[in-house]
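Here the complex is missing a single protein chain, while all its other protein chains stay put.
Our next item is subunit A:
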Amino acid sequence: MNLTLTIIGQMIAFAAFVLFCMKLVWPPLMNAIEARQQKIAHGLAATDRAEKDLALAQDKAKDQLKDAKAQAAAIIEQAKKREAKIIEEAADKANAEREHILAQAKAEVEAEGNRLREDLRKQVAALAIAGAEKILQRSIDEAAHSDILEKLVQEL
C-alpha cells in the first residue's frame, strides 16, 4: 500500500484513453451500428410491404382470371348464338333460292309445254288440213272453201 506519483501518471493515461475512445472509437462504431439498425429496419419494413403487395397482386390476379373466364364464356355464348343465326339465315336463303329456282323451272316447263302444244296443234291442223285436202282434193276447190278451213284452224 504505497501511493506514489504513479497515480498521476495513471490518471493522465486514463484521461487520454477515455478522450481517445470518446473522439475516435465510440462515434464511428455507434454510427455504423445505428446505420445498420436502420438498414435492417428498412429491410424488414420492405419485406412486410412486399408481402402485402404480393397478397394484393394475387387477389387482383384471381379477380382478373375470374373476369376473363366470365368474358370468355360470354363470348362463346355469343358466338354460338351467332352461329345458329347464320345457319338459320343460310337455310332461309337456300329455301328461298330453291323455291325461286323451282318456280322458274315450272314456268319454263309450262312455257315449253304451251309451245309444244301450240306446235302440236299447228301440226295437227296442218295434218288435218293435209288429210282434208287429200280427201277433198278431188271434190272441193281450195279457194272456194278456204274460209271454212280457216275457221277450222281457228277452232283447233
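Here is the rule we go by: a residue touches a chain if its C-beta (ideal position, glycine included) is under 8 Å from a C-beta of that chain, and two chains touch if they have at least 3 such contacts; residues count from 1.
Please note the rule applied: contacts and distances are computed from a predicted model.
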Going by UniProt, what is the name of the one chain that was not included in the view, given "Tol-Pal system protein TolB", "Cytochrome d ubiquinol oxidase subunit II", "ABC transporter substrate-binding protein" or "ATP synthase subunit a"?
"ATP synthase subunit a"
Touching residues (missing chain, whole complex) on subunit A
1-11, 13-15, 17-18, 20-22, 24-26, 28-33, 35-36, 39
